[in-house]
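Only a single protein chain was left out; the remaining protein chains are all shown in position.
Chains here go by letter, A, B and C, matching the order in which they are written, and residues are numbered from 1 within each.
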Amino acid sequence: MAEKSYRDAIRDAMMEEMDRDPNVLIMGEDIGVYEGTFRITAGMLKKYGPRRVIDTPIAEAGMVGTAVGMAMLGLRPIVEMMTINFSIVAADQILNHAAKVRYFSGGQVDVPVVIRGPHGAGVQLSAQHSQSFESFYAHFPGLHVVAPGTPADAKGLLKTAIRGKDPVVFLESAALYGMKGEVPDDPDFTVPFGVSRVAREGRDVTIVSFSRMMQLSLAVADKLSRDEGIECEVIDLRTLRPLDMQPAYASVQKTHRAIVVQEQWKPFGAGAEIAASITETLFDELDAPVIRVTGEDVPMPYARNLELLATPHEQHIERAVKKVMYRE
Amino acid sequence: MAEKSYRDAIRDAMMEEMDRDPNVLIMGEDIGVYEGTFRITAGMLKKYGPRRVIDTPIAEAGMVGTAVGMAMLGLRPIVEMMTINFSIVAADQILNHAAKVRYFSGGQVDVPVVIRGPHGAGVQLSAQHSQSFESFYAHFPGLHVVAPGTPADAKGLLKTAIRGKDPVVFLESAALYGMKGEVPDDPDFTVPFGVSRVAREGRDVTIVSFSRMMQLSLAVADKLSRDEGIECEVIDLRTLRPLDMQPAYASVQKTHRAIVVQEQWKPFGAGAEIAASITETLFDELDAPVIRVTGEDVPMPYARNLELLATPHEQHIERAVKKVMYRE
Amino acid sequence: MAKPKQQGGTAVEQAACAPEWTDILRQMILIRRFEEASEREFRKGKIGGYLHVYIGQEAVASGIITALQPGDVVFCGYRDHAHALALGSDPNAVMAELFGKAAGVSKGKGGSMHLFDVQRGLYGGYGIVGGHLTLAAGAAYALRYQKKANIAVCYFGDGAMNIGSFHEALNMAGLWGKEGMCPALFIIENNGYAMGTSVERHSAVTDLSARMRAYNIPSEKVDGQDVLAVRGAADRLIAQIRESGKPHCIEAVTYRFSGHGAADILQPYRSKDEVEQQKSRDPIVILRQRLGEMCGLTDDDVKKMDEWATEVAAGAVKFAEESAQPDPGELFTDVVAEHGPAPVAENEIE
Partner (left out) sequence: MAKPKQQGGTAVEQAACAPEWTDILRQMILIRRFEEASEREFRKGKIGGYLHVYIGQEAVASGIITALQPGDVVFCGYRDHAHALALGSDPNAVMAELFGKAAGVSKGKGGSMHLFDVQRGLYGGYGIVGGHLTLAAGAAYALRYQKKANIAVCYFGDGAMNIGSFHEALNMAGLWGKEGMCPALFIIENNGYAMGTSVERHSAVTDLSARMRAYNIPSEKVDGQDVLAVRGAADRLIAQIRESGKPHCIEAVTYRFSGHGAADILQPYRSKDEVEQQKSRDPIVILRQRLGEMCGLTDDDVKKMDEWATEVAAGAVKFAEESAQPDPGELFTDVVAEHGPAPVAENEIE
């Protein structure tokens, strides 16, 4: 085990897989000479050369589409989106091509493409550059949608993505790039898709979340434990498609109370699916309705004071926990 | 009142508004000379000429983006998507431009653009041509998302869309184009956004739906009433953003049981938001969990036998109704 | 299986009487009869969805694809039956796909617009106009990356040239070509119309080949009704592409004799006269006449080919009719290869 940042864990995963398999390559905007706007790809061009570290024009649809073609012929391209916001320029290539070609070809091709990049709110990047698309990508069969919340998961899930046979939308939290954590050294350490984990045990309330909001939930859980003796169990979904709800269900059977935490807009957001699934499955177990903690239903404003109001914070999670405990 | 088809109701709405306001124009692929693949625009080029009925190249992003520019300068463009599937080629223009420019300009512009076209499963159009995008468009603040289920609503809601000041994604059910219904003659008949309606009254179970699935639900409701004396109340949401859940809540307070019916994939689909909202709001009123009736979680297959298995049918709705009544 | 290019010069350099030319004529006649049969079956309601036939454009598929070698890959749009047949896909399996049967080339899951036969080099069959050009450019890169001597061929229509993915794919192809990393042959199937919109009405520049200059990709205009011209250009350019790893384009000027799709009956965008006049340049008749004049091919020879093709097409229909629907369980296969809980049926699958 070594202490690694979320950023380095992602870079290590890519470089270890590139060392391991010559079919793995990476393409994106300014990932080579410029070394990446978030420096995830720093040093990669020097080490692997321009055939395997491809600086592309500003052409997200072109990046994803060419990657799909490469993948159909046996390569394992990783596509870096400078930020995930730009991936919707390539939405058709992701949703109508990458996600469906296996199916409408009757299973004649594998499509091992990893589309990765930072998602979520930054600091004053305003409306076009602050989005999370997990709910919309996770709606589409044929894709895998991954949202790691720790350095270890970032590395292990990315390796699973790169070694797999299917297209993966890999959502990184820009806000977590600097976060440190223990990461196994074993070059074959991987984390399977469709396996959620209990990030913290607790008897009172189940908090279901992923990515940065999972970390925020952990902080709240510790605070509530310390200050009020409330013990929250935090479930980290890790992958939204496939979505493994079993640990959340097991937890709710114990706590009989659950909240869901998601960063972005409430309507038709990821929290809706999670809340609906829990209620559908465990209606009689619930002592309170499943509450969703979400961002405000507005495009992201630029002004810092408004931006802070637009996203959920610890106190909102705390309030929701108490609400399902009828403690407010 | 006159008997009109859903198709003619849509055409009437557009032509009446074009007669009323010279700033209204329509653009799309093969809507002019070809008169539209679904013949919605038949006769319009002849009547209004090529400046107001614009045949575009195959360029969905171009169509939507130019329409946004026109709208910012005071026109009221209607963009016809040959099918809504092609709208995701323009996803960035819809989600990052049309939906957000009012906000990040600090309210300096109106964006009265209507993006309309048939959505949902057809007959053997296979994976790329059979999709419904309501949940993903409805996730984005700044848009209105409309999905009429009757000729009258198709006309009234489209007029509201054309007369409004905001971008609207107007989802038509190709399967309903031929459906007939009473449509008010009043040229100023409009249906407001954000007002759901009770499509059928009933005391036993609330069925919440929209578009074609709402019609299917009505058929099931009549059958259950006839054959088994079960009285379902059917709520037609009509618009998904803004989403008016009040009639559904009022209904559930009466029936204490609800199901949601949606055509496409269950995970992160529209049904999740509706089920989660009902449970959040009326947890103590519910005698059973809210159940979702949905399509199968697979890309749409071509083979007719598989396609029929991929979408929900009357018996599935019927089974869900009985399930929430603990009658099976 | 794609015909291996013959030793000793290209087919065109040889006497145009080489046996291969009779094979090509036979192939084009088969495509014609197959498409006629598929249109008939569509009218009978045996084929559903969209059906786009290649009648009138046969030389564009046959002229290029017969010049390919094993390992070359082909991407095309939804008007893809001819490409499959030219690559040697079993007509029975192609027709079965149109019928949505399990024995179809794509297991009945893709249909007319999504024919795949990867073993023979057919990488599909795509329905979003222009969406597959990026895939083809990437495939070409992959072939070079893998140090293969093969090329990627990408067919697309005149109307596809106005969509963003075309632009992004070709600029990337042009850039990669500078490094010798894009052995791709792009084929514009210029049949004069995008559905009901003529080239003049959808493209600001009507010389479509000239538009390729914006990507540093050389392009040649050829008579798409003359399979000798198409094949001649193909042989020459494919050799260059294999050698250089640089992309090239051919604009095949052709015409679609049938409607855009089987539902396009009225065709308000073109006159009967125009269609009739264009039919006077039938690619099959043109080749048949040339082989007659130059090589003494007789009416009787052609009659035999025709009977054979008619039989194959009829046999394919019979095969498709009689073969089984996909098993209901197929609904859930081929969604993803692996990972996580298998999909659960929402509704009972009878």
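Some observations on this one:
By definition in this document, a contact is a pair of C-beta atoms (placed from the backbone, for glycine too) under 8 Å apart; a residue touches a chain by one contact, two chains touch by 3 or more.
These figures come from a predicted structure and were not determined experimentally.
Touch with the chain omitted from the figure is made, among B:Gly28, B:Gly65 or B:Pro312, by B:Gly65. Considering the full assembly, B:Phe193 is the residue among B:Tyr177, B:Phe193 or B:Trp265 that touches the omitted chain. Of the listed positions B:Arg7, B:His97, B:Arg116 or B:Arg212, the one in contact with the omitted chain in the full complex is B:His97.
Contact between subunit A and the unshown chain involves residues 29-30, 33-35, 37, 55-62, 85-86, 89, 122-129, 266, 293-299, 301-306, 309-310, 312-313, 316.
Although one chain is hidden here, its contacts on subunit C can still be listed: residues 162-168, 170-175, 177-178, 201-205, 210-211, 213-217.
Those residues of subunit B that touch the chain absent from the view are 25, 50-51, 56-57, 59, 61-62, 64-75, 77, 92-93, 96-97, 101-110, 141-142, 144, 160, 164-166, 192-195, 239, 242, 244.
Everything below uses one rule, namely that only the chains that are shown with their structure count from here on.
With centres defined by CA atoms alone, the chain at the far end from subunit A is C.
Each chain gets a centre from the mean of its Cα atoms; for subunit A and subunit C, those two points are 40 Å apart. Chain geometry summary: the mean Cα position of subunit B and that of subunit C are 36 Å apart. In subunit B, the residues touching two or more other chains are 85, 89, 126-128, 297-299, 301-302.
Chain contacts: subunit C has residues 106, 108-111, 114, 126-128, 131, 164-165, 335, 343 touching two or more partner chains.
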